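The complex is shown incomplete by one protein chain, all other protein chains being positioned as in the whole.
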Amino acid sequence: MARMTMIQAVRSAMDVSMGRDDNVVVYGEDVGFFGGVFRCTEGLQKKYGANRCFDSPINESGIIGSAIGMAAYGLRPCVEIQFADYMYPGYDQITQEAARIRYRSNNDFTVPMVVRMPTGGGIFGGQTHSQSPEALFAHVAGIKTVIPSNPYDAKGLLIASIEDDDPVMFLEPKRLYNGPFDGHHDRPIMPWSKHDAGEVPEDYYTVPIGKAAVRREGEEVTVLAYGTMVYVAETAAKETGVDAEIIDLRTILPLDLETIEASVRKTGRCVIVHEATKTCGFGAELMAVVMEGCFDHLEAEVIRVTGYDTPYPHAHEWDYFPGPARVGAALKKVMENA
Amino acid sequence: MARMTMIQAVRSAMDVSMGRDDNVVVYGEDVGFFGGVFRCTEGLQKKYGANRCFDSPINESGIIGSAIGMAAYGLRPCVEIQFADYMYPGYDQITQEAARIRYRSNNDFTVPMVVRMPTGGGIFGGQTHSQSPEALFAHVAGIKTVIPSNPYDAKGLLIASIEDDDPVMFLEPKRLYNGPFDGHHDRPIMPWSKHDAGEVPEDYYTVPIGKAAVRREGEEVTVLAYGTMVYVAETAAKETGVDAEIIDLRTILPLDLETIEASVRKTGRCVIVHEATKTCGFGAELMAVVMEGCFDHLEAEVIRVTGYDTPYPHAHEWDYFPGPARVGAALKKVMENA
Amino acid sequence: MSPKNGSDDKPLELYVPEPEFRPGDKPDFSNVTIPQAGEGERPPIDVPADDIRKLAYTIIRVMNRNGEAVGPWAGELSDERVKEGLEDMMRVRAFDARMQMAQRQGKTSFYMQCLGEEAIACAFSKALRPGDMNFPTYRQQGLLLSSDYPLVDMINQIYSNSADPLNGRQLPIMYTSKEHGFFTISGNLATQFIQGVGWAMASAIKGDTKIAASWIGDGSTAESDFHSALVFASTYRAPVVLNIVNNQWAISTYQGIARGKAATFASRALGFGIPALRVDGNDYLAVYAVSKWAADRARAGHGPTLIEHVTYRAGAHSTSDDPSAYRPKEESDAWPLGDPVERLKNYLIARGAWSEAQHVQAREMLEAQVAEAQKQAEKNGTLHDGPHSSPREMFEDVFAETPLHLRRQRQEAGV
Partner (left out) sequence: MSPKNGSDDKPLELYVPEPEFRPGDKPDFSNVTIPQAGEGERPPIDVPADDIRKLAYTIIRVMNRNGEAVGPWAGELSDERVKEGLEDMMRVRAFDARMQMAQRQGKTSFYMQCLGEEAIACAFSKALRPGDMNFPTYRQQGLLLSSDYPLVDMINQIYSNSADPLNGRQLPIMYTSKEHGFFTISGNLATQFIQGVGWAMASAIKGDTKIAASWIGDGSTAESDFHSALVFASTYRAPVVLNIVNNQWAISTYQGIARGKAATFASRALGFGIPALRVDGNDYLAVYAVSKWAADRARAGHGPTLIEHVTYRAGAHSTSDDPSAYRPKEESDAWPLGDPVERLKNYLIARGAWSEAQHVQAREMLEAQVAEAQKQAEKNGTLHDGPHSSPREMFEDVFAETPLHLRRQRQEAGV
């Protein structure tokens, strides 16, 4: 066991995977010699050679399109998009190609590819370094979407994603790279070395795709969250004293319906939290899933706490961010008539 | 008044708009001399000249990116994407650029642009000529999305869209181009000439963006639908005898929340219908909107009837399509404990 | 900025390219200079792009008017192999004709022929080896029809019937066959062009000896993934042959809309240091020789080559299209490069290796072959009358394992 940041955990996942399977290749913008702008691939080129870890031209469609070709050949490319905000030029290749190649070829060709991308706000990145596009993946059949919230999960899920035989979008909440962020931006930062989930085995292990984790058991209300929002929800629960059951979804698609349904049926209440814009965000789907699976158990209106339907503004970052105050207010509201 | 198909109505809208304002320009693949693969722009090049209506290279990012530049200059481009399935290469320009230019420039530059695209299935177009991507627009702040269901609305809404000062995605349900389609593919086709909404004024008029239309008043259940699904819902109501209030949303964003909320509060029940894949489709947002605005009035679980979470399959088109049988079953189910 | 006011300038104008001929015009291509067969050099395969710049602007041709093969690109194929090639092209033509008809008869929803362009895919396929991979568009049926891919399976796919190898999931003609080096066709243009480059990079990463071939139409070179492919192929010197099939038209728009009446499509490669060759796409022998050169080059580790195959789309774009609305009917006949089947036939006859009678006989044989395959396929059903694969298939293979939400949807659908 070692103490790792999320960056180190992600790097270790690629390292372990490249060591075990020489079909695993890693590339992307600034990923080779330099090791990535967030340093997630540092040292991999040196260790595995420039034909297993290399810099790519600045062309996201090219990165993903070439990875599809490599995957069809039989490799397991794990590519990096520098920020999730820059995946859009590659969105055609992701949704129209990677997502459908198994289906349209009736299994003749498959795309075991991972697209890693830092996601979310909280670092004053403005509208083009802060986006959370997970809903745009979830709507398209044929792609898996994983969003880890801590180093242990990040490593285990990334290895599982690389081993997965289908395309996986792997969204890394960049605000969590160096520590669990409770949403109080004005307080000192807690490093991963002081958090249990910063304990990460150096060797191979996996965390299964499609399984949520209950971060806090509770009886009064179910909170559905993922990524950075898991800690914000924990903070809000602590600060309001509401006995919340906090579920860290970890995988957005396929969604762990059973865990969600069991919890909401138990608590009868639900708050959904994400950082992405509200309308048609993944929270809408969670709302629908709760309606479809638990309607008869609901004792109060389900509430979404999300980013607003605006671009992510630079100066007003902390007004935009759904922090502990907003989540706490929702927890209290959902308990009002209890 | 004239009898028009939806194709003629759309063409008439562009004709009227080009005639009134010489800042309106129309272009896209095959749109010029030929008049478009669905013939929506037929005759416009001849009438207004090749510098107002012209063919474009096959590059959707280029079409939309250049239209953004034109709109920033002061024109009102109305461009065609040949099928909604081909907007993905332009999705970056739509979501990262058009959607945010007003906001990020604090009103210094704006993008009064319309992107027309035929949407939906029902013509044996397979997975790349049948998609319904409206949810992918709705999730992104700064874009309006309009989906007309008949010739009258199509013309009035398209003129309103061209006059709108913000980017509008204008989705034309291709299965409705030649007639209202009730979902029974094995029955003779009804032409627009036999339908009231095929009566279209030849001159200028607008239908306001952001206003839903109640197609059928009813007391028992609210059906939220748009595009082709409006007729399917009407058929299902007729066939099941359920007294449904059928709301044709017409605009997906901004959504007519007031009409939706008033209806569901009245009926206490709701069925949501769309053709797009289910997960994170616009139906999820509608589910959330109903939950948020009408929870205390709900007497039954809200049900979504949608396309399945698979690519649109060629041979199984009518298994995939949410036809009157599936919508009817939902109507009956939602009435079960009434 | 300079304070000078531009008010004395003349107004700008938008230039919109127009083809020379529209319906009603009499097409006349006498001003188009077609290089003589046999002209031009045949460089070594390790030549730098810049040294053969000229080959991106000319048209490499082998067969002259007398049916002789001349010049440095001639002499690649034995008569036996040329006869095979002729039959391949004739098989494609017979297949296309019958499937066009089948679509009109309501047996399927859609078809796309490659009339007039048969030489390109048929000759190219002979330059590849088993294990190599094509990333085709919808107009390279010749790749499959010149290999031993079963005709019946092609028709089953076109009919979306119960024996469709793609389980009814794909639009007609969107074939897939890994075994036959044929990547699954996409309905979205150009996406495959960069995927082929990625596949080739993978082969190089693994120290393999296989190469890839990407395909694209003239109109689709405007798409962005054409650029992605050139950038990646150039940067990593990928072992890939990048084929542009310039058949002059992209549905209703002529090639000027994709290139602005300037340069050639081939010359786009030069800005990336990629050698580019323009070849007479209706000259089977020339296509083969140039394709072989490019494939050898890739295999020898010299990297990518771009080939522009100059041809003419003699038929409609697809069964949904009627070209008489945008181009003169006679344009196809007026087009100066002739018919690939006729030209190869004449070559063989001139060599005494073929005769009119043999030709008729071969055609009949191939037509019968196709008709027989169709008969077999129809036993498995047609699109509109069925049977099809089970609707359950709709829910399979979205993922390797079907997840819960999709299993629930399948249950709900009752299949």
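Of note:
The letters A, B and C name the chains in turn, as written, and every chain counts its residues from 1.
Heads up, the rule we're going with is that contacts are C-beta pairs under 8 Å (C-beta built on N, C-alpha and C of every residue); 3 or more make two chains touch, one makes a residue touch a chain.
As the structure is a computational prediction, the values presented were derived from the model and not from experiment.
Residue-wise, the contact with the chain that is not shown comes from C:224, picked out of C:224, C:243 or C:409. Interface note: of C:267, C:282, C:305 or C:409, the residue touching the hidden chain in the full complex is C:267. The missing chain lies against chain C, touching residues 1-7, 9-17, 49-50, 125-132, 147, 181, 201, 203-205, 207-211, 222, 224-228, 231, 234-237, 239, 256-264, 267-274, 299-301, 303.
Listed by residue number, the positions of chain A touching the unshown chain are 29-30, 32-34, 37, 50-51, 54-62, 85-86, 88-89, 124-129, 278-279, 308-311, 313-316, 319-320.
Annotation for chain B: contacts to the undisplayed chain at residues 23, 25, 51-52, 56-57, 59, 61-62, 65-70, 72-75, 89, 92-93, 96-97, 101-110, 141-142, 144, 164-166, 210, 253-255, 257-258.
The rule is simple: only the chains that are shown with their structure count from here on.
Chain centre most remote from that of chain A: C (centre = mean of CA atoms).
Each chain gets a centre from its C-alpha atoms; the one nearest the centre of all protein C-alpha atoms is B. If you average the Cα atoms of chain B and of chain C, the two centres end up 35 Å apart. We define each chain's centre as the mean of its Cα atoms; on that basis chain A and chain C are separated by 41 Å.
Multi-chain contact residues of chain A (touching two or more other chains): 61, 89, 92, 96, 103-104, 141-142, 253.
Residue positions of chain C with contacts to 2 or more other chains are 167, 169-170, 174, 186, 188, 224-225, 398, 405.
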